[in-house]
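Subset of chains shown; positions unchanged.
Chain naming follows the written order as A and B, and within any one chain the residues start at number 1.
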Amino acid sequence: MGGYGDIKMIDENGLRMDGRSATDVRPITIETGVVPVADGSCRMTWGTNDVIVAVYGPMEAHPRKIQRQDRAVLDVRYNMAPFSTTDRIRPGFNRRSREISKVTADALASVVLLEMYPRSKIRVEIEVICAEAGTRCVGLTAASVALADAGIPMTDMVVSVASGKINDVVVCDLNKEEDNYGEADLPMGVLPNTGEIVFLQMDGDLSPEQFQTAWDYNVNAAMEVHKIMIEALKNGGAK
Amino acid sequence: MAIPLVPKILRSHLLELASKDERIDGRGRWEGRQTKLEVDILPRAEGSAKVTMGDTIVYAGVKFQLMTPYSDRPNEGGLMCSAEVRPVAGRNWEPGPPSAESIELGRVVDRGIRESGCIDVKSLCIIPGEKAWQVILDLFAISDDGNLFDAFALAAIAALKNAKVPCERFEVGQDHLLEVSSMPIMCSYHKVGNRFVYDASKKEELGGDERIHITLGEANHVHSLQKGLKGIFSADEFVEIMEKAKDTSKELRKLVNSVVGE
């Protein structure tokens, strides 16, 4: 979280620099089947974010030592393409990507019926082609859609949204400028059927009241995003 | 970490205990293990602390290096936090490159310290654009009987509050205490047998589900959160542990103050 300078990110009418209200989410598009060689896939654009997810499997888990007798292994990789940001990202090992991959895998493992595929492996490959802000939320949400596209049974979808704070005001779904100057970020992964949580991170500074507001914004926004996901899956296939 | 082979039997045992509202070591649901904090115990480090929480033992050491500030932030020094769990700490910790578990542990503890703003990186600047301090905080586990997160976080803030900037050795003025403006405290909760408990032991971690890490600062401001591992929780569950974290963090803050002075 930056929190630099005195830049005014919200005008007198409560509107943000891109014209959104505090609770508005950036424009979203979802397309399935975009990776023809994968078992399931999804492209999600969310503001300027552009994320592609491919799902491979269930397939035999090898080497054998990674196999689990009673369930499938869920192998999730989150990665940012070198040209996805203003400053080029060098390919290779990256602690941030490793952590996001792990928490994303933990969130998805909470809903995927892994017990149905003992000894097998399901690979989820999340590639950020263009990054704005909130790429981990877009990746997790798109992964849900790609898993559904691959026909992998889940108890629910995961919808992930981040609210944050700018100029001491809580707003939903920070864009890039807001993220640069923001004072807090609360990404969550919500199950739309029950309102339960499978993914939660936060950093910055939120008072107890601000925290509650940000939480509520996320849960409400997740319900909206969920509708777009359902619509995309109904339409099926690439446009 | 190597894959532990017993969790199924352990899980059902923990479930049974939970149904009677009991824990495997007899503690109450929100009761932490006995915690001992020692500071200034590493002669080669400029700040240091050792935390013993039951059979979990960790060290924190603070070292200083001179750095050239980054060109886009000429008035700032740096803070680096590195957490290592080497195989000394337990049967399941293996040698080799850092595992995803170990990376998550380090980054979550780091964010708790960093995001609280307790170290003002501007105060680390010596000559703008030319010279600044880089504070390096190394966390090192000696014995892992569960909840390394809280042990590391506690040792970290105590070592920082106890650190002397070695100006004289580097010939940039007189030694003085590092400025630490606030005191973030992490409290971790683990779902064991369908309900969250505070300060899980290793057995509870192995046989449990997800964990939630909460870092609170002054006036209960939230600075960092992390949900780890597979598992689902409800808003009500979260509200309950957040309330408990407010109480527990206050007590731990008192402990630090009693040992390193306010």
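Here is the rule we use: contacts are C-beta pairs under 8 Å (C-beta built on N, C-alpha and C of every residue); 3 or more make two chains touch, one makes a residue touch a chain.
Just so it is clear, the model here is predicted, and its values are computed rather than measured.
A.B. asks: Per chain type, how many copies make up the whole complex in this structure file?
C.D. replies: Whole-complex stoichiometry in this structure file: A x3, B x3.
By definition in this document, only the chains that are shown with their structure count from here on.
A.B. asks: Quick one: chain A and chain B, Cα centre-to-centre, how many Å?
C.D. replies: For chain A versus chain B, the centre distance works out to 27 Å.
A.B. asks: Which of the residues in chain B come into contact with chain A in the complex?
C.D. replies: Going by the criterion above, the answer is residues 98, 100-101, 103-104, 106-107, 111, 114-117, 210, 212, 217, 219-235, 238.
A.B. asks: Over in the complex, which chain A residues touch chain B? Could you list them?
C.D. replies: Contact set of chain A toward chain B: 1, 95-96, 98-99, 101-103, 106-107, 109-111, 186, 191, 194-208, 211, 215, 219.
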